[in-house]
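Note that this complex is displayed minus one protein chain, with the remaining chains in position.
Naming follows writing order (A, B and C), and every chain is counted from residue 1.
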Amino acid sequence: MKPYRLVSSDLKKEKTLVRVRDAVFGGSEIAVIAGPCVVESREQLLAAARGVRRAGAVMLRGGAFKTRTSPYSFQGLGEEGLRLLREASEETGLATVTEVIDEASLKLALRYVDMLQIGARNMQNSRLLCLAGRSGKPVLLKRGLSATVEEWLLAAEYIVAAGNRNVVLCERGIRTFEFATRNTLDLGIVPLVQELSHLPVIVDPSHATGNCRLVAPMSRAAVAAGADGLLLEVHPEPEKALCDGFQSLSINDFQHLMPQLQATAAIVGRTLGVYASERY
Amino acid sequence: MKPYRLVSSDLKKEKTLVRVRDAVFGGSEIAVIAGPCVVESREQLLAAARGVRRAGAVMLRGGAFKTRTSPYSFQGLGEEGLRLLREASEETGLATVTEVIDEASLKLALRYVDMLQIGARNMQNSRLLCLAGRSGKPVLLKRGLSATVEEWLLAAEYIVAAGNRNVVLCERGIRTFEFATRNTLDLGIVPLVQELSHLPVIVDPSHATGNCRLVAPMSRAAVAAGADGLLLEVHPEPEKALCDGFQSLSINDFQHLMPQLQATAAIVGRTLGVYASERY
Amino acid sequence: MKPYRLVSSDLKKEKTLVRVRDAVFGGSEIAVIAGPCVVESREQLLAAARGVRRAGAVMLRGGAFKTRTSPYSFQGLGEEGLRLLREASEETGLATVTEVIDEASLKLALRYVDMLQIGARNMQNSRLLCLAGRSGKPVLLKRGLSATVEEWLLAAEYIVAAGNRNVVLCERGIRTFEFATRNTLDLGIVPLVQELSHLPVIVDPSHATGNCRLVAPMSRAAVAAGADGLLLEVHPEPEKALCDGFQSLSINDFQHLMPQLQATAAIVGRTLGVYASERY
Partner (left out) sequence: MKPYRLVSSDLKKEKTLVRVRDAVFGGSEIAVIAGPCVVESREQLLAAARGVRRAGAVMLRGGAFKTRTSPYSFQGLGEEGLRLLREASEETGLATVTEVIDEASLKLALRYVDMLQIGARNMQNSRLLCLAGRSGKPVLLKRGLSATVEEWLLAAEYIVAAGNRNVVLCERGIRTFEFATRNTLDLGIVPLVQELSHLPVIVDPSHATGNCRLVAPMSRAAVAAGADGLLLEVHPEPEKALCDGFQSLSINDFQHLMPQLQATAAIVGRTLGVYASERY
C-alpha cells in the first residue's frame, strides 16, 4: 500500500502537465531550465539569460536566497536578486524559478518569479511545503540528499494536499559513500517515479556531479532515461562564479549540448521545448 | 583547516557548560532527558513526567509540533502541548525541551519551555538556526540523517554566530544501507566531536534504533563512549503511543536502566545528574 | 596522486581496445553482451543465444558458477554450464563470458569461454584477481557493491600488474540507502572513469535496477553517458528463470531495445557492434 494518495498514479493515470508560462512539464516536450546557481549581478544574470535563451532553454533559474552549509558562505542577494530575475524575464521572455527557504523569502518570491523551488535541504520542511502548497504557484521540489523515493513523494503530497497540484519533482543526486562525484545521480528512479506518480520528474546533473565535465553526459543520460526536463547551471564566466563555478557549464558548452539533447529526445519520442530559440 | 570557528576546540579548549535550570550539559554529570515522543494528553504527559523524575531524569522531553514524513500522520497538539509541558514542569520541577519546526512554533515555545530542539530534518534550515540563535534559549541540535560531522558543526556555528553559545549536539543515528535497525547509531563520532568542538554531545538511542529492546544496550554504550547525556523516549503505556511506541521504554524499563547508567558513568569518571530523584 | 599506475590515463592517453573474438571494447563500437543470468539447460541457453544473436548482441553471457548470498540458492550447473556455453558459442559464433569465483572454476572456465567475469562480491579477492591476471584471458571486472572508483581501479591494477592488460570495467550499481531499486546505478562515474583510466567501461543495468521495466531506460542512459558497452540479462522465458527473472528482458524486449541503443550510440558518435545480426 502506497502511503501517498494524491500524487499516486493509482489515483490518476494520465501525467500531470505543469505549465509555467510557455514552459510545460510532463508533456511530449522536454523542458530545459538553465541559469546561474546564484544571481550575482545584473550583468551576470542578463548575460546568462540571453545566452541560455538563445540556445533554447525555456526557463531561467537563479538563486536569490541560498541555504548554505556554512554561515560564512555567500547567502544570495535577496530581494535585489529577485528584481534582477524579473528584469531578465521581461527582456528574454523566459519564465523564472528561484529557491525559497522560509516564509519571508517565499512571500517575496511570489511577487517576482513564476515557479518556487524547494531545495534538497528543505524537502522535509513541512511548514515550507504547506506554504508552497497554499501559494498556488508551480513548485519545483528537489529530492533530499538522503530521501527515499517514498519520502520524496510524501513531501510532494504535502504540497498537493495543501491545494496545489503543480508540482515538478527534481532528482539531484543522493549522498552515498562515493565521493569521486559530489553526489550520486540516481537516474534509475526517474522511470520508477514515473510509474508510481503522475507528477513530472526532471533531473539536475550539475549539483549531482559537481563537475562540469560530467554534466553533458549526464544530461544526455537523463533525457535517454525519460526525464521530463533538466535543471542546469550555466554561467557566463564559470571561472568567476561566486558559487559552484566548478560545476557550471559555460554558455558555449550549453549551446553545444542542446542539439545533443534534441537528438536524444527524439529517441524517446519527444522533442525539446525549443520554441523559444526561434522567437528570440 | 576547519571551516567552523566559534564551535571549534581550536578557539576554546575547555568544554562549554550548557545549563538548563538544574540540568547541566558538558560537565562531570551526565544529563538524562526523558519523556514521550509526542505530548498526547495531560494524563499521559504527567504520568511520564512523574515516572522519569522519580527514576532520576533531569529534564522532560515531549513533542508539541512534529515534522512528519507524511501529511496524514499526527502532527502534535501545538500550543496545548506546550501548556501541558509547562504544567508537568511546574509539578515535577523538571526543565523541559520541545522541538520547534518554524518561526511560529519557535515563538510559542519560547514562552513555555526551557530548551528548543531542532530536529534532524531541520538541521540545515538556516533560517530556523538563526532564529534559535537569536532567541538566546539553550538549543538541542540533532544531527541530520545524512549530515557529516562537519556539516553538523557548521549548523551549530549558525546558532553560535547568531549570539547563542548554549548549544548541545545530539547524535541520533544516520541513514545507511542497513535497515535491520531504523538508523545506524554512530557512536564513534561522540569522542571525535568532543575533540573537534567544545560543545556538549548527547545521544538519542530511541530514534536511532527504533527498537525498544536495543535502547538499554545503546544507552549504556553511549555513556561508556563518553556522551554528555542521553535523550530517551519513555512512555507510560508504550503499546498505546500515537507515535514511535515501538521504540519507547516503559517507565519500568527506564527505572531499571538508570542504575546501569550510573554505574557506567562511574567508569568514565562521571556521575548521573541524579539529584532530582532524591528531592522528589 | 593516483594510487594506481598501469590502469591510469596518466600512463597511456589512448583508450585500450579489448578484443574478445569479434567483439571489441573501447573503440568506436559499443559492445552489447546479453544472455541469461544463469545457464539452466541446453534448451534455455540455446534459445537465449539465438535470440540475442539475431537481435545484434556481440557476446553471450551465462553463469555456471554463482556466488549466492544464501547457501540454499541455486549455485549453477558448473562444468556442464560451461559446456553448454561452448556449444551455444559454436552454433551462433558469439564469444562468451562467464563468472569465475575461485581457482577451480577459473581453471575450468579457461577451457570453455572467451572472457572471465569477476563479480562484485569478489572485486577485492586479490588472489582471484592475480589468477585472472596471469591467465591472459580478457577479464570483465565488476565494481564491488560498495567499492569506490579508486578501489575499483586498484582491483583492475592487480590484474594488469599480473600481466594482463585486457580488462573491461563494469559498473553494476552500488549499495545505498535507497531500496526502491535493487541498487543505485552510478552512471556519473562512467565518464569519470574514462578520464581517469584508459580501460573500457561498460554498464550492467539488469543487476543494478533489479527491475526489468527499468532496464531499457537505463540501457539508453548508459549509452548516452558514453559507456563502451552493456551487459544485459535476457532470458527466453523470464517468468520461469531460476535466478533474477524479475530483472531479465525477454528476447522480444531485447529486440525492441537494440534499435534505440543504435540511435543513442549515433548521438555520441558511435555505432553498435551490429555486424553479427547481418551474418546470422
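Keep in mind that, in the parts below, a contact is a pair of C-beta atoms (placed from the backbone, for glycine too) under 8 Å apart; a residue touches a chain by one contact, two chains touch by 3 or more.
Every value quoted in this text rests on a predicted model; they were computed, and no experiment measured them.
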{"item": "Which residue of B:R68, B:R220 or B:H235 touches the chain not shown here", "value": "B:R220"}
{"item": "Sole contact to the chain not displayed, among C:L46, C:L145 or C:A180", "value": "C:L145"}
{"item": "Residue of B:V20, B:A34, B:A64 or B:L185 touching the missing chain in the full complex", "value": "B:L185"}
{"item": "Full-complex contact with the absent chain, from B:L141, B:I174 or B:L272", "value": "B:I174"}
{"item": "Sites on subunit B contacted by the missing partner chain, in the whole complex", "value": "146, 148-150, 173-174, 176-181, 184-192, 195, 205, 208-209, 211, 213-214, 217-218, 220-226, 260, 263-264, 266-268"}
{"item": "Interface with the undisplayed chain - residues on subunit C", "value": "3-4, 67-72, 75, 101-104, 121-122, 124-128, 145-146, 151, 154, 157-158, 161, 175"}
{"item": "Subunit A residues touching the omitted chain (full complex)", "value": "146, 175-177, 179"}
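Assume only the chains that are shown with their structure count from here on.
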{"item": "Central subunit by CA centre of mass proxy", "value": "A"}
{"item": "Pair of chains with maximal C-beta contact number", "value": "A-C"}
{"item": "For subunit B paired with subunit C, centre-to-centre distance based on mean C-alpha positions, whole Å", "value": "49"}
{"item": "Subunit A-subunit C separation of Cα centroids, rounded to whole Å", "value": "34"}
{"item": "Multi-partner residues of subunit C (at least 2 other chains)", "value": "146, 176-177, 179"}
